[in-house]
Each structure stands twice: as C-alpha cells, then as structure tokens.
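Here we show just some of the chains, and they stay where they sit in the whole.
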Amino acid sequence: SDEGGATADPSTTAPGAAQSVSVQVLTPYLANAATKEVIDLFQADGEKRGWDVSVVDTAGDMSKLNSAFQDAAAQKPDAIVLGTGDPTQISLGLKAAADAGVPVFAIDAGAADGIVANVTSDNADLGKKSAEALIDAMGGKGAVVMLTHDPHPGVRARAEGAKKTFEDAGITVLEAKHVEVPGPVENARASVQDIMSARADEVTGIWGGWDEPALGAVQALEAAGITDVPVVGVDGQDFALAEIEKGGPFVATVKQDWPAIATKVADLVEAKVVDSKDPETNNFELPGSLITGK
Amino acid sequence: MANGDVGDGRAEPVKATAVLATRNLSKDYGPIRVVAEVSLDFHAGSIHALLGENGAGKSTLIKMIAGVLQPSDGTVEVDGVPVRFRSVKEGQAAGIVALPQELMLVPTLGAAENIFLGMRRPGLPGLLGRRRLTADAQEQLARLGQTFNVNTPVAELSAVQQTMVALARALAREARVLVLDEPTAALTDTETELLFSVLRGLRDRGTAIIYVSHRLEEVFALADTATVLRNGQHVWTKPMGQTRHDEVVASMIGRAPEQEFPPRATSDGEPVLRVTELSGWTLRGVSVQARSGRVLGVAGLAGAGRTELLRLIAGVERPQGGTVELDGIDITRSSVARSMAAGVVLVPEERRRQGLVMNASIATNIGLGSLKALSSGGVMQPHRERSLARRQAEELQIRATSVLQDVAELSGGNQQKVVLGKYLARTPRVLLLDEPTRGIDVGTKSEIYHLIRRLTADGVAVVVVSSEISELLGLADEVAVLHEGRLAGIVDAASTDQQTILHLCYGRLDA
Amino acid sequence: MTATTTAGPQRAPHRRSALPARLASYGTLLGLLVLIMLFTVLDEKGIFLTAGNFTNILEQVAVLAMVASVQTVVMVVGDFDLSVGALASLVGVLVAQLLTAGVPVVPAIAAGLAAGLLAGAINGFLVAYLGLSAFIATLAAMTSFTGLALLLSNGATIFGLPAGFVALGQGRLGPVPMPVIIALALAVMVWFVLSRTVLGRQWYAVGGNAEASRLSGVNTRAVRFSAFLVSGLGSALAGIILTARLASAHPTAGDPLMLSSIAAVFLGVTLSRVGQPTIGGTAVGLGIVGVLGNGLNLLQVNSYVQQVLTGLIIVLAVSLSQIVRRRR
C-alpha cells in the first residue's frame, strides 16, 4: 500500500532450507525472570535448528519497543518474535514489519492483526488454577487479598480469572493491591505487612499475580509470625518452587510450560519461513501445570 | 533630628519639594533595628552622599527606597506623595533606579542583555531585536569609556568591566533618582574620573543622585550634600562645603579619628618570596621580591595583571613560564592547598564569589581557612572555632549579632572583614592581599593597616594590590607598578608621589 | 575556562573573537559525530548510514524531543520538571478515553492540551508562587498524575482509537513521519522564543541569577511560572502524539520520558560553552540518545551488554568533548 520501495525485495531474501534463518526477538520485559527464561529457551531451540537468533530488550518502554520493530524491520530478518508485551501498543511496529514483509510471531503476548501466531499460556486459566489452589489451602472459605499489576496484560488476565474463581467459590476479595515495579518483592512485602496489621483477623489467604509479590507476601507473613495464611503465585519460578518445598506459607504456583511454548513458536516460525506454511490459527493457548507442596 | 538645609553647594539651584524623601523610615530584623526613623530629602540636580561605618544602615536604607526591601515603619515619598514599592519594578516605574552594592549581574548573559534586562525596549513588542540591542549597549558602555564585546558572558569579564556593565544598566534607565551604592569600590582612579564626569552631567540635567562611598576624597570631590548615619540613625545632613574630613570621620565612628597609616618598616628584611620571570595570561616576565617585615604594594590600571600576579604566586592558576620560590624552595606549580600549607596566603578580591560561603556563619567562614588548627584527629573543636571567630571579629570590628550569624546577613563591608579574618587567622610567611579594604569604612581601614604592620613586625612579607594609589603610598614600603602585564618599575613609597605612579601605570617610563 | 578579557583603555578591545565561540558550539557535535562514524564502520550490513534508518532514528526520538524541548525551558530557568512523563501518560489516557467515548478528534486533543496547561499551571504555582523546590513539587505532581492515569484507565491499555487520530502519530508527510514534523515545529518554536524574544532572555536571566533579575525589574515569579506552563503544554502534546503513535494509551507509557528528557538536556549542557541549556545542545543530546539506541540494536548487541555499553559510551562521548574543550 505504501510506495514500492518499502516492500520486501524478493531477490535478496529467498529463504530456503539451505540458507541460515535469522530471527530477531524483541521484548520489553527481559528483566522479568519468566520472560527471560522462555526467550532463552527459544533462542537455544532456534540455534539448535541452525538459526541466527538475536534479542533486543527495551526495558519496559513501549515506545522504544516500536522503535526496535522499526530497527529490526530495516534489517529484514526472516522473522520477528515478540517476547511478551501488549500487542495493542505496537501497531506501529507491526506495521513496519508488515511493510518490510517480515512475519511476526509472539510468545505469551496476545493475538492481534499483524501477528501470524501467538503462543501463550492461557492466563485466565493460570489465574483460575492458582486461585483454586489457594481456596483449597484455605479449606474452601475465607477472604483473600490479591496482589495485582493491571498495566501488565498477562497479569491482568490472571487476576480477572482468579477473581472470578474466588467469587464463584464465595470467597471475599478484601482488597486488590497494586504492586509497583521495579522492586515488586519489597513493595509487596511492605504492603502485606501493613495489610496484615490492619486486618489480620479477616485475611485468610493471599493471591500473588506472579511469583515475586507472592514471595514478598510470604516474607511479610513469616516476619509477623503468621503461619495460617497461605500464599499462591503464578509462573513457577525456581525460588517459588524452593519456597513451596520448604513448606512455609507459599503453598502453590502455576508453572507455565515454557519449553513447550518456546518449541511451539520455533515450529511455527520454521513452518512459515522454510515451508511458507501459515498456521491453522493465530492463537495457541497451552495449559499451565499447578505445582504444590503436596 | 531634622533634615539638613540643602542645596547651596556647588549644584544648580534646586526645586522646593524634594523628588524623593523618607519619613521616619525604619527597618527591623527581629529585635534589631538596623535603620531607625530616618527622614531625609533628596533633591533634583543634586548629588547627596550617604556616609557611615560598615553596618550603619546605608545599603538597607537604599534598598527600602528602591523597593528591594519593605520598610518595617515609615514611608518613602516621591514628589511629596507617599508611595509603597512592592518590587524593584514598581520603583523603576516611578523613576528610582539603584545600583546595588553587590554587583547583581546575570553571569551567563552578555553585557547587552544585562544592561537592558527588565526594561521596555522599542521595536516589536516581545521580540529581542538583537542587532539594535547590541548597538544600544555599545553606546551605553561608550559613555563610560568601555569598548569590550557586549555579547561575551559577563562572567568572563574583569571586575572593572562588570562594574561598568552594572553602571551602564543603571544609567540606561534614565532615572529621576539614581542611587549608587559604592560604585567605585572596584574601580581604579581612571575609571572613577570617567564615572564622575558622567554623574556630573546627569546632575546638571536635573537627576537626583544618592551616592554611597567609603572613599572620602571622592565624596568631597563629587557630592553637594552629605548625610552621616550611625547605628541606623540619622546624625546630620550638611552641604558638602560646610564640613571637613575630620568632622565626617568623627561623626561616623563616634570618636576622633586616629593616625591613618602606621609607621613604615625600619629594616630591609630578608627576601622570602622570589618571583622570577613569571608569565601567564596577561603577565609577561614579571620579577619581584617580597621581603620579610616589609609591605610591597602593587599598582596598575584595570587589567594590568595585578590580580593575575597574586593568583599565579598562590597557585590558584598555573603560570605559563617563570618560577616562584619561597625561602629558596620552588613552589611554582603547587596547588592552593599546598601553597597555603607552605605559608603563602592569598586574600582574593571578590568576596562573594571567591571569599565566602554565603549560607554559612561567620565562625564557619573564618574557620574554613584554619581547619587543621581547629580540629583534633579530624574532629572539629567548635569552642576553638568560636573563640577564633570572636577574636577576629573583635580585631576587625565585625558588626554582627554573634559569630553564629550567617554572613549573608552582614553588610558588605562586614563581609569583607570576615574574608580578611579568615586569612589573617593563618600565620603566613607571605600574605598576598588583593584589594583588601574594598568596601571597608575609614575607621576600620586604619585598624587593618595597623594589623598588617603588626604582622610585618613578626616578620611576615606582605604584598598588597590596591586601586587606590593613596592607600599604597601610605601603607607600602615599595610599590611595584604593572603596565599591560609587564613590570613598569618599582619605586620607594616614602619618596614618591601619585603622579609618578600614575605615569608608570600608563607605561611612561620617563618618570 | 572562565576567560576574562581585559579592557584597559588603550588595548585592543575584542580579545575573544566570535570564532572560537562558534567552534566551541560546533564542538558539541563531536561526540555525536564520533558515534555516527563508529556505527557506520561497525555496521557491516550497511543499514546504519541510510536515509531510511535516519528517518527511523528521527521518528524514534520525536516524542522524546517534544518533551526535551520543553524540559529545556524549565532547565533554562534553573528548575527540573519530573512530572513530564507522568503528565504525558495521563493526557494520553485522558484523550484516549474521550476518543473511545465518541468525542471527536479536535475537541479531544484540545481537552488534552488544556489538561496539560492546567497541570503546568499547578506546578508553576507551587514552584514560583508558593516557593516549593521544583524537585519536590514536580515529584509530587508526578506521583499524583500517575495515580490519576491509572484511575482513569483502570490500569489497562485503551485502544481502538479513530484512524484520523492515529494518523497524527503514524502518518507521514511525504517521507517524513508526522511526529518528526510536530517535534521539529515545537523545537523551532521553543528555539525562537528562547533566543529571539524578551521572554526567552528573561528565562535565561532568571536561571542565571534570579536575584539579579528581580533587582533588574524582572517579574521572576511570572517568568518561572510561564516555563512550567510551557512544560505542561509540551508534555501534553507529547502524550497525545505518543498515544497516536502507539494507537493506544497506557497509564505508564510516557514514564520513561522523564529521565531521558532530563538526560538529553544535560547532555547538551555538558557539551555547551557557558554551561546552559540550549535547544541546539538538547538536539545533540537527543541525537546521541537516538543514535546509540538504534546503532546498538542494529549491531544486535546482547540487551544487557547494550545497557552496559550505553553508559560507557555516554561517559566517553562527554569526556571526549570535555577534554577537547580544555585543549582549545
């Protein structure tokens, strides 16, 4: 639709099985451990297939993420992979990729125009599973505090899933506390400390939107000597698993199946780039697996 | 104490009502009344001198007149009508323009912009009109004999040039009442004469001029009327022709003046400091010696390199050539700290920029030069600091509520005394003084001269830079004269006169 | 480097000619030029030094340039505005909410700009008239604005904005992206006011010495107040264009603009002769920020290493120009 010069020049990029495939991963959240993990897995997987995979992080800056798309598009890689992040905020970047004829895939982001396929855990399901684990640990009744971060779409979707689950089970949500980033552990720790001194008699469980605030909550509870308030997180990070192992207030987390997600994306990229095959759908949701101490 | 009868001096006959008057004007700082019920009349076409010791309240009075400070009591009248200026802007609108004692320039802007800052200008409203601004500024400065680049940031100008910018700013506003607070403190005799002819011209065209200075000869040469203030109170107002130097001094300090200059050195002393072929930015191969027990004066026109000479000796700047030796040891490239430790102490010329930490107390400022002596094991000993400060305050007659008062609250002359107090607290081998008595009242000046002589009696070698040749003649043993960075000659102070030194300043070696 | 010139009566008066001064301000470009050369050499694919890539760089810094322009004004008067980023976010959310509620584009933008003016007026009032330190006042404002943006958006991204609005951020005029044109227009306006008008001189004067300005009859309060007004307006504009560029509003989208805008201005100051903010200096600062990000991305440097390098390179660039200046 633009001027002719802006579209891909077929003579230079003719990806075939013999040629090396180049993939650029762009992410705003590389400082987040889960994001880092899945991107590392994808990179390793790609390199095993003989691809050239590079990663660019914009440290939470969405405007820069669009710029990174433009920069990447200028280099005309065989594919761009969006590593988490809200696709509604990068329409400009997606447009630049489309203009350059570079297909875009997404890991754990969202389906959107301009994205060939998104592979993600079902965040609402993660929320639901973690909430169910918490309800279970509370003995089916009580009142919870949710630690949330709505600006992050994934965490927001989890929180919505969890909230619905709590409501359906007749559990009161006393408070949805916004956790600040960076510094979520410390911030959650202070908030939970204050909440527990104000309403220790009401709170019977704490739901963490991801593992870090859950860890902060666990520490606040341990410092206050409270042992009967269970905490759950989401993500299944190593430290969360270790906490669950210890048998303290941290009772469960939901591990996303990062290796499966990474492999799925790599498969889709290979199908598109090497075999020019489009995926059957533009959104793949893989289930997460609940991890508890039991 | 009524207003003096005014106006039968050298000025043109004056109008009956004063253009500007104060009525029981007072200013309090806490419990202290620094200006007490002063009532004065200022007339068109007359130069009215305000005289008084440091801290007498001259600047405070002026600030209330100009709208810088709000009076605690009393009123200011313009053409007999009481007014109240809530800002300088309002004062200027009424035709009252003041040159503050401390040069108030914007260092990052050029002379042109400083001169016309806050003034309504012709041309398209809101636009700067740079070309016209430059031309007008050049014209204003030319009146004062200045031809430097008006677009150079004023921070890069010399002290004299900065004073000229401030004066040009005051003159450009074509005031009905022009108030000048020690305009000549940083000027040499040459610029002073230029300024005076401009002021006389203004007076003759009907401007009322209020003039503050501690240089009494100037006042007698220029003013038509004199007012003496003491402790914030009006002592008397007289036509200049009806009073004498002695009387002015006596009523300023409340007692008879003593001998101004102490006796000179009696011995030849040892050469302590040897400066050989020193060169810098303007300085070209200057060689001088400072001898123990003696005072070496340094004279020169503005920009002759006097300040630079002292700064190079003290290690403030790096010389481009030449050596400085102290007791035979080369100290040419040492830092200020090391020079000071070796015994070379420089009292800088600009008190606010180079001399004082304004938001700190008198004691802190005085102590800053002697931290080692005032501490043990790196821990300050506040009692030592306070007693040192009190000693210096007494010796230099610093007028303050206590040594814990912030220096920002002191009068200009008293701030200068704090600077002196800081450096005189060291026991130097060589004392370098750059315009040490700038802004200091006549009474204290002679105290300082005596103090300098007490130091030389202990064997200190003193070098004094001063723009007042009379001061150098009275105080120094020898006077070295610089002309455009070169040494024009060294003369014996006792056997020479102003003319000879002036000739040398202008580079005429026939003298 | 404080070079006082002599003006003895009989001496050549113009010791310091205009030339070195001009060289000095060209010298500010040095760090940037070295960077550009470096990337040109290192970039084997030859993408870096193309018109398309430079358009990209310009587009990438355009929104930041708007904020940096008005931050320059605030820093000229000697203050900071820490609330610029939060205000951009807030105005973006506000305008997006209005648009999705069906308000037409022009009134929605007008409302956003008005909100920016109001925010600037609040900051200006606190700093200039109540005498709060700019740091505290604008930090408090930043906190409140962020809270408001989160409240107004309920913490979520707002999208589905009309195409006419999105074109402001994503459209082009010929080959030039719209945000670049808007940023340039704003920068030129600020440049003009700063260097050609009385108000600009007063901003510089108040920043150089507020007391001296007051004693010259400048209404220093009004002058400082006006700088914050400009800052509020410019940040609002940046927030609107950012929203159009992202085709969505996010309650924290503008936050990174705060530190980056101050950094760009400071980079410019570091590189300038008199140590004062200027639009030219800020432009060079923006250039360094933009070229560095783009160049390192093109070289596909590991993201974490990229951060380490960014810091190192900025220090080197600034030190370089510092050392060159001393030599002169």
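Per-chain numbering from 1; labels A, B and C assigned in written order.
Rule of thumb we're sticking to: contacts are C-beta pairs under 8 Å (C-beta built on N, C-alpha and C of every residue); 3 or more make two chains touch, one makes a residue touch a chain.
Predicted, not measured: the structure shown is a model, and the values here were computed from it.
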item: Protein chain stoichiometry for the whole structure, using the labels that appear; value: A x1, B x1, C x2
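The criterion applied here is as follows: only the chains that are shown with their structure count from here on.
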item: Shortest chain-hopping distance from subunit A out to subunit C; value: 1
item: From subunit B, the most remote chain by mean C-alpha position; value: A
item: Centrality ranking, top chain (CA atoms only); value: C
item: CA centroid of subunit A to CA centroid of subunit C, Å; value: 33
item: Whole-Å gap separating subunit A and subunit B, where each centre is the average of the chain's CA atoms; value: 71
item: Intercentroid distance (Cα basis), subunit C paired with subunit B, Å; value: 43
item: Subunit C, residues touching no fewer than two other chains; value: none
item: Subunit C - residues contacting subunit A, complex; value: 45, 47, 50, 52-53, 56, 59-60, 63, 150, 154-157, 159, 166, 169-170, 242, 245-248, 250-253, 256, 293-294, 297-298, 300, 302-304, 306-307
item: Of all residues in subunit C, those that touch subunit B in their complex; value: 2-9, 11, 13-14, 16, 18, 195-202, 204-205, 207-209, 211-219, 274-276
item: Subunit A residues within the subunit C interface of the complex; value: 24, 30, 54-57, 59-64, 66-68, 70-72, 74-75, 86, 88-92, 95, 149-151, 153, 156, 178
